[in-house]
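Note that this complex is displayed minus one protein chain, with the remaining chains in position.
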Amino acid sequence: MSHATTARFSGVIPPVATPLKLDGSIDHGSLERLVDHLVSAGVDGLFALGSTGETAYLTDAQRVSVSRTIVDAASGRVPVISGAIELTSVRTSEVARMLCATGVDAIVTTAPLYAINSVTEVAAHFRAVAAAIDVPLWAYDVPVRVHAKLGLDLLMQLATEGVLHGVKDSSGDDIAFRRLVAANAAAGRPLQLLTGHEVVVDAMALAGADGVVPGLANVDAAGYVRLWDATTRGDWETARAEQERLNQLFEIVFQPVGLSGDATGVGAFKAAMKAQGLIATATVANTVEAVDADAVERITAILRSLEMLPAAS
Amino acid sequence: MSHATTARFSGVIPPVATPLKLDGSIDHGSLERLVDHLVSAGVDGLFALGSTGETAYLTDAQRVSVSRTIVDAASGRVPVISGAIELTSVRTSEVARMLCATGVDAIVTTAPLYAINSVTEVAAHFRAVAAAIDVPLWAYDVPVRVHAKLGLDLLMQLATEGVLHGVKDSSGDDIAFRRLVAANAAAGRPLQLLTGHEVVVDAMALAGADGVVPGLANVDAAGYVRLWDATTRGDWETARAEQERLNQLFEIVFQPVGLSGDATGVGAFKAAMKAQGLIATATVANTVEAVDADAVERITAILRSLEMLPAAS
Amino acid sequence: MSHATTARFSGVIPPVATPLKLDGSIDHGSLERLVDHLVSAGVDGLFALGSTGETAYLTDAQRVSVSRTIVDAASGRVPVISGAIELTSVRTSEVARMLCATGVDAIVTTAPLYAINSVTEVAAHFRAVAAAIDVPLWAYDVPVRVHAKLGLDLLMQLATEGVLHGVKDSSGDDIAFRRLVAANAAAGRPLQLLTGHEVVVDAMALAGADGVVPGLANVDAAGYVRLWDATTRGDWETARAEQERLNQLFEIVFQPVGLSGDATGVGAFKAAMKAQGLIATATVANTVEAVDADAVERITAILRSLEMLPAAS
Partner (left out) sequence: MSHATTARFSGVIPPVATPLKLDGSIDHGSLERLVDHLVSAGVDGLFALGSTGETAYLTDAQRVSVSRTIVDAASGRVPVISGAIELTSVRTSEVARMLCATGVDAIVTTAPLYAINSVTEVAAHFRAVAAAIDVPLWAYDVPVRVHAKLGLDLLMQLATEGVLHGVKDSSGDDIAFRRLVAANAAAGRPLQLLTGHEVVVDAMALAGADGVVPGLANVDAAGYVRLWDATTRGDWETARAEQERLNQLFEIVFQPVGLSGDATGVGAFKAAMKAQGLIATATVANTVEAVDADAVERITAILRSLEMLPAAS
């Protein structure tokens, strides 16, 4: 595998939300503006088609169009990594190649879904996908969705082989993450290690993360850029203060009542982004429940209290 | 939804294995022979593209070709239900429509994968898929793969609405299944209820199942036909004796050592089918580990001891 | 281990509820009457201090007094097996010996609680408890409480060693139970195998269970005696009809709304028993929520509709 690109992903890499029109189709105009907004805020890269991007709810054609719009809007200013989330390796490879054709700098995928596989088979899955593409492959560790954790030995073995170039860790297991950081350092840092947990970025930076994929950066990208910059300067008190401010903002995701995980997270982000004027509608993907007006009001109030709304609001 | 077909699925409905060539491509010749063998043995219907059919490992094009071969080979002698296993409703609907075009009599799907959905959203998912197709929709309840159980209230609500016409229950939860049987009976039997557990068919028939989807019927279809016939006559002692014989045969799936669930189940079935001359190779899907020669020998010995091998073996 | 008693437990072995006074203390008078009622109804044994007996909520002194009252009230008419549910083997052995002193015929225990043990350690646990007592030891497999399943190999190994004499299976895993039945038969039946699931007794009898531990028998012991008798005669249609009637009665446990598993099961049984005049109060153990009056009314209505209330009610 000689890769055409050698883009590295570190710092703040927002998982870009996928704006939808009222009829559920992709709102490419809003998506372009969102990408431009994020890049202008100083983010270091973009993560297309992640869970926040509602990729599970998109057809392959939609995935390709979203990835292309993001790559085009980024226009080389920052690298783009795109999620190929599928059942197994043959299907993942198929989607990954489609996404590569849109110009992304890297692909990220999970262990197989629906399958009941051994660690040996999960390793074979990542090897097969890596062999099918000509950009670096990353692993996405998200047990709450995949229902299995990627183990330390598996990740380091695949890193050593050159199959994996990075990990987006959304496992919620900071202890395993810390051990992965240490093992990666001992191996000469073949992996870049990003945390997906936007509420503990200061702590994970101290623990050795190379960056963060914060869904909340769709709402406050500048805040995450300031936070990460503070960690790179070793200014931990400033990092913590910024994190605590962002965590107050994160309370928006707890405002919807009785909704699912998919509805509350992305729904709250989109409600906030609409209130900020970043996107045209807060429409979520088909079959996902909408956040109700009361919750939108509470979300808007949180934004207002943190001075996160445009002047006119 | 006025359905073009009104096929009902009861009795023995094997989940048809997908024979593969050594290079991993579909072995349509073996598949045709397998279908003919199953129909000749007296099965009541065919379940294409289930877990035993390795559908998770197939591309959409392969899924379509497998479904078409099964429908064509069945040639109207028995109805065919086909699995559309995908992440969410838009994608599921897309695959389901492709499969409908191959002439299947019904579609079966699971709750969304990867998504973190509420019961309301799972209901919306089934409604969306049902609205997208013109044949009856069934629910496939397989928590070991989907990581959530379909609840009684959800299933009966969707049955009452006419969204669901049947359930294939592979939940391993016989207590919930018994309660579903009772609720379905009280509601006038809008659902047909099949168990996916081939080792307790006698007991589930006594409990009120309308039929069974036995992976092991790929190896001994005639046995399941005899078993089910006994249950329909109320000859429970004969049913139990046949079940116990089949359960001795089922020990083939415990012969591979250290392999995954996907590798042992389908791998053992295919090894046995090859030993019986039903298929040309025992190749399993890409990235699934092969059953080793020692396990194949033990599987063959079990077949021999139960007189399940052709005379020449 | 030469055991002073050789009592065998098969047929209907109700897990005796522990009647409480309004102040939470043991109502020994009601308990005596309940035991006499159960024995008169024809049950084959009694299971003291199980989950239905709220043993987790009782002090050791209370456990001893409950076990003694049950043994004394049974008065040798049927054997008594008593649950020693504790964290680990030293503690379990201590409680088991106290219970042996009350005259029970067997002890039943689970795998360790709170501990994070290997299968080897779970085996050592059962061996240690068996060595500490002079009556047969049984295993209680209840993963919903212990959070681990007792495996086939472990159970058969301990059976072969003479450590275990029986299993009460409340695992809800009828497939594993069926395989255990077969393995036990192949080994010469060292174990007696009871199912704890009162709603599938007909099916589990067909599958080979030696008996049942039905919590619902506290409410309708005679029904379970009739059901089991039918299975022993091979009259499966009568068994099924009786089971279906009992399952209508079992709907009492779904009447409480928003309560925990411990509150709904035992709470519904006790509410029904009080309505039947079997016990003086429906008080449940300390910190368990009481069933409210509306649910009690619905429970009573179910009893009435099934003609399970005394004439005067």
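Going in written order, the chains are labelled A, B and C, and every chain counts its residues from 1.
The rule we apply is simple: a residue touches a chain if its C-beta (ideal position, glycine included) is under 8 Å from a C-beta of that chain, and two chains touch if they have at least 3 such contacts.
If you're wondering where the values come from, they're calculated on a predicted model, not measured in any experiment.
Asks: Out of all the chains shown, which come into contact with the hidden one?
Replies: When the full complex is considered, the omitted chain touches A, C.
Asks: Of C:H147, C:R189, C:R233 or C:R304, which residue touches the hidden chain?
Replies: Residue touching the absent chain, from the options given: C:H147.
Asks: Based on the whole complex, identify which of C:S30, C:T69, C:S89 or C:Q192 touches the chain you can't see.
Replies: Of the listed residues, the one touching the omitted chain is C:S89.
Asks: Of the listed residues A:S10, A:N247 or A:T281, which contacts the missing chain in the full complex?
Replies: A:N247
Asks: Out of C:M98, C:A128 or C:A280, point to the residue that touches the absent chain in the complete complex.
Replies: In the full complex, the listed residue that touches the missing chain is C:A128.
Asks: What is the set of subunit A residues that contact the non-displayed chain in the whole complex?
Replies: Touching the missing chain: residues 172-175, 178-179, 182, 197, 199-200, 202-204, 206-207, 234, 236-237, 240, 244, 247-248.
Asks: In the full complex, which bits of subunit C touch the chain not displayed? Write them out.
Replies: Subunit C touches the chain not shown through residues 51, 56-59, 85-91, 94, 112-118, 120-121, 124-125, 128, 144-147, 258-263, 285-289.
Here is the rule we go by: only the chains that are shown with their structure count from here on.
Asks: Can you tell me, using the touch rule above, whether these chains form a line, ring, star, complete graph or other shape?
Replies: Topology of touching chains reads as a line.
Asks: With centres defined from CA atoms, tell me which chain sits nearest the overall protein centre.
Replies: If one averages C-alpha positions chain by chain, the most central is B.
Asks: With centres defined as the mean C-alpha position, give me the subunit A-subunit C separation in Å.
Replies: Chain centroid spacing, subunit A to subunit C, equals 50 Å.
Asks: Take the average of all CA coordinates in subunit B, do the same for subunit C, and state the distance between these two points in whole angstrom.
Replies: Computed value for the inter-centroid distance: 36 Å.
Asks: Send over the residues of subunit C in touch with two or more other chains.
Replies: In subunit C, no residue touches two or more other chains.
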